[in-house]
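With one protein chain removed, the remaining protein chains of the complex are shown where they sit.
Each chain gets a letter, A and B, in the order it is written, and its residues are counted from 1.
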Amino acid sequence: MVMEIVCPAGTPAALRAAVKAGAHTVYCGFNDETNARNFPGLNFNRTELRDGVNFAHQHGAKVLVAINTFPRAGDEGIWHRAINDAEICGADAVILADLGLLDHASRNHPALRRHLSVQAAAANADVINFYAETFGVKRVVLPRVLSVPEIAAINTETDVETEVFVFGGLCVMAEGRCSLSSYATGLSPNMNGVCSPASHVDYTEDHGVLDARLGGYLIHRVDKGEPAPYPTLCKGCFSAGEKTGHLFEDPVSLNAEKLIPQLQKAGVTALKIEGRQRSKSYVAQVVRNFRAAVDALDAGRPLPEGMLARLSEGQAMTTGAYKKTWR
Amino acid sequence: MELTVGPAQFFWSAETWSEFYTDLTQAPVDRVVVGELVCSKRLPFYQDRIPEALSRLADAGKDVALTSLALVTLKRERKLTAELIEMGVTIEINDLTTLAYLPKNTKFSVGPLVNVYNEGTLRWLASCGAQRVCLPPELPIASVEALAKVSAELDLAVEVWGHGRLPLAISGRCYHARLHGRTKDNCQFACEDDPDGLDVQTRDGRPFLAMNGVQTLSDTYACTDHQIEKLRAAGVGALRLSPQSRGFTQLCGLYRQRIDQNLAQGELAREVQSGDANIRLSDGFLTGACGADWTGADGQRS
Partner (left out) sequence: MSDPQIPMPYCPAVLAAGLRALPLAPLSLSLTVFARKIAKSNPGLFNRLGEYDRTEFVLDPVDLPIVLRLNPNGGQPKVKLTRRHTVASARISGPLAALLGLVHGAFDGDALFFSRDLVVEGDTGAVLALRNAIDDAELDLAAEAASLSGPFARPVQNLIAFAENRTGLCLTRPEDSAIW
């Protein structure tokens, strides 16, 4: 079986570009707080989703709808409508994290396939099987805290399909269990679908020194000519004890392309690319490369060498938790 | 309103750990949650002292509970979690994995690290046997009010993070080990030197966070001095006080007085800060624009 490439789409144009570039599956979200990439100018209204699903289906691709924030008390209706509308639009599955929402979907939309979002941080076989037995979850997106041998071990203990991140942004914290962003800005991935939101970013340049602040906290300070990373909290430069540096994570992004054969051996069903906030040109290139890689693997050919190096934007790459020493 | 003492989040020596819980037998609190929340590697150092601490606290009239780990990944951790129930006390689940091991119809508590954001989740947990839920610290007061209202119908007690450094994130990576250039497997227990977490500052010297092994906490100590009346009116049954290495029994006493209206609003915060000028307070998750805000300082809203 060819490994499934699951690709992000922040806009209808990106969805079409991803499908054309060879994505087996595209994931996207509604343009509100029900999804974890609730960024200005991004995502789909109901008509756009229906058209996008039609387009994908015509080209043999699937569409998953991420409804993976945690509904706000008193406003659960917004999230319930999102599930309902995803089903009406013909989505192939919804990606959920909240227990109440999983319970709601399994009771009211039993025919709609349910995937467990990375935001649920299900990090072992016992809890994954619990989600499957309780809510009929068919696939789990594994949190980015696991090594390849641990993923392999999980797959021997569960029938639930596993999907893992292979490229793009990297959360260093267990996903869905981090409120750093709301501590500094009031807006969080869990509640608002944003992390380190642009609305709270402030760049100031003084004599060539660029300060990037988030919610008033200095996250990066770079000299003239140095690249200016986006001020994502956990990738900032801080001091503790005698040391100053990237105490939590370097400003790196994930690239597990070299691990694709190992991930396949580990029993992984699908490879997920992060980046619904990225441009369609970026998405198309990443997808083309990963599709070529899994096709080569399936045909018994060697993987194209260093295929994604040029997509790194000059940023350092890491294989993250997939290698145990990352911890 | 009751007071619950949450599990100690930091790595203390076994002696310090035992002394802390001996002192707590005399503190004016109603409930104590014991056990390792953050890192399974710490547990062997004091594991054998847990049964005695539990029984002494119970003898002193406290309700007791045993916490699960916050993030269960390794085989050893799964086994450990599955065995919690054998201790014969109420389990506080802080990773949903625990629920997979509880026999049907077991009553349990839910800790602040389980994502309980809405009525649907609260109802589902109650249907599984949850009797007490400490809400995630991130929740704004409007959500607390909505959930407390539903909890009354569900015969379930709702608790709110009352005081202490806020648990903001949990990771597979150990930051203390990383700081010392070690991996998690070879951490050499770098976190044991920081009994209240290691302060993390921005590059312009502003206090921001605190690291505690695989956990990241706030620099500020959450303090509900200015929200107690609101929380009580909403139907919140208990405040959770999070253990700190110094002055904790006094802190419990201050909250007891404040709840019993023997201490005026604002006095509690003043007492806390006069005891240690280096402590910064926050209540922003409940009533501010962001978690780090200290709205108490803006003039006594309640």
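Quick notes on this structure:
Throughout what follows, a contact is a pair of C-beta atoms (placed from the backbone, for glycine too) under 8 Å apart; a residue touches a chain by one contact, two chains touch by 3 or more.
Keep in mind the model is a prediction, meaning the values are calculated, not measured.
Displayed chains that the missing chain touches over the full complex: A (touch as defined at the top). From the options A:Asn84, A:Gln285 or A:Thr318, the residue with contact to the chain not on display is A:Gln285. Where chain A meets the chain that is not shown, the touching residues are 10-14, 17, 20-21, 31, 39-42, 197-199, 201-203, 205, 210, 225, 227-230, 277-282, 284-285, 288, 310-311, 313-314.
Note that only the chains that are shown with their structure count from here on.
Chain B has its Cα centroid 29 Å from the Cα centroid of chain A. Every residue of chain A that touches chain B in the complex is listed here, in rising order: 70-74, 76, 97-101, 103-104, 120-124, 126-127, 129-130, 143-146, 150, 153, 172-174, 176-180, 182-186, 188, 190-191, 215, 217-219, 221, 234, 236-241, 243-244, 247-249, 321, 324-327.
Interface of chain B with chain A (complex): residues 70-75, 77-78, 82, 95-97, 99-101, 113, 115, 117-125, 136-139, 142-143, 146-147, 166, 168-175, 177-179, 183-185, 198-206, 208-209, 211, 216, 218, 284-285, 288-292.
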